[in-house]
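Worksheet: one structure, shown below.
Note that one protein chain is taken out, while the other chains of the complex remain in position.
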């Protein structure tokens, strides 16, 4: 139960006529990993959030494509927190294969929104404590946050 | 202003490593055509519907793939009504190129739902009159409904 | 090692503003299940096929949507062969939850193509024997093929 990781296999339909992952699809992998992390680690899923008039929209997403990904490739997508602010946080997502080769490195900045006022809100205290515990656990594995 | 038609160009990213349209993508083309038809012809858009606790979910979708579609191909997706029931309707969607060659023929059955009771509801009278006018216009062009 | 099954969790991004699976996405689930079945059961993956100038395009796909699917739902997508022809086969795909409730039932007809001649070709003998063994295994589980 260390760094949150989602295993994905690159599918035929994720790839384009060049036979490699179509550029936008890596963001599907990353967004789904963040979605799972919210559910598993922060213990709040996005449907519950939206019913509570809250949300966690992305304000920035970026990706460096380091190695081409082909159908059948299995990548473990890892999620780390590079920065925890008052109303936002910065995720780092990396896709690596069994041998440790990194295929992509992505960065997401998400904020937390109160939809009753359409404004950024402070990250709730119970989320924050779980996120901090997660960050400590990552750090204990010798994993230091760094910007990409 | 005859048969409702949406022009699409097959994009690189819609295609798979075989260089042809990835099977599921044709349903994106069809669903988006139905969405546009609701807005333009029935004069109700799906966001308004959902705010009114109504919806028009698909209960059946099918497609015959007649010719492979490659990136750059321009298809006109046409929409016809094959059946108008009390609470549901059957759409026929065809993708054809400038020369009249048909690439796919799809069928959708959609019902209208009242989300306050989670039950099928009768198609509202003002929708029905617009849909019937549309069907008459198609018929006037010599286009007779037929099941696929 | 009975009926080939792929577990999927419905993701937030697979769903539309009504909060349920967007109609076309079920075909992503099904196509990916067929892709995995080719690799695991027939022991040929689609990239190898295409390099050998062969392919297995879909000529028909259809789906009955039986129950709405929401984010977080876990469905087991099962694959059965309803018909094995000379140059084509018919798949049945069903999505069910842990309690056995069926959410969708889909049918795909795929043929096998020789791209050097752009014609249908007989299903290779080594594929056929593996497919027949798979069908026998399904039948031994009391699962009889039936058209949808």
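What to note about this one:
The first chain written gets the first letter, and so on, giving A, B and C; residue counts start at 1 in each chain.
In the analysis below, contacts are C-beta pairs under 8 Å (C-beta built on N, C-alpha and C of every residue); 3 or more make two chains touch, one makes a residue touch a chain.
Please read all numbers here as calculations on a predicted model, not as lab measurements.
Annotation: of A:47, A:76 or A:120, A:47 touches the absent chain (contact as defined above). Interface residues of subunit C with the unshown chain, by the touch rule above, are 12-13, 15-19, 22-24, 71.
Residues touching the missing chain, restricted to subunit B, are 11-13, 19, 28, 31-32, 35, 39, 45-47, 70-72 (touch as defined at the top). Remark: the residues of subunit A touching the chain excluded from display are 17-18, 20, 22-25, 27-28, 30-31, 46-47, 50, 55, 57-65, 68, 108.
Note that in this section only the chains that are shown with their structure count from here on.
A rotation of 180° superposes the C-alpha trace of subunit B on that of subunit C, rounded to the nearest 5. Chain nearest the geometric middle of the protein is C, using mean C-alpha positions.
Put simply, the chain farthest from subunit B by mean CA position is A. Each chain gets one centre point, the mean of its Cα atoms, and the points for subunit A and subunit C are 30 Å apart. We define each chain's centre as the mean of its Cα atoms; on that basis subunit B and subunit C are separated by 24 Å. As a whole-number value, the distance joining the C-alpha centres of subunit A and subunit B reads 35 Å. Shared interface positions of subunit B, defined as residues touching 2 or more other chains, are 17-18, 22-24.
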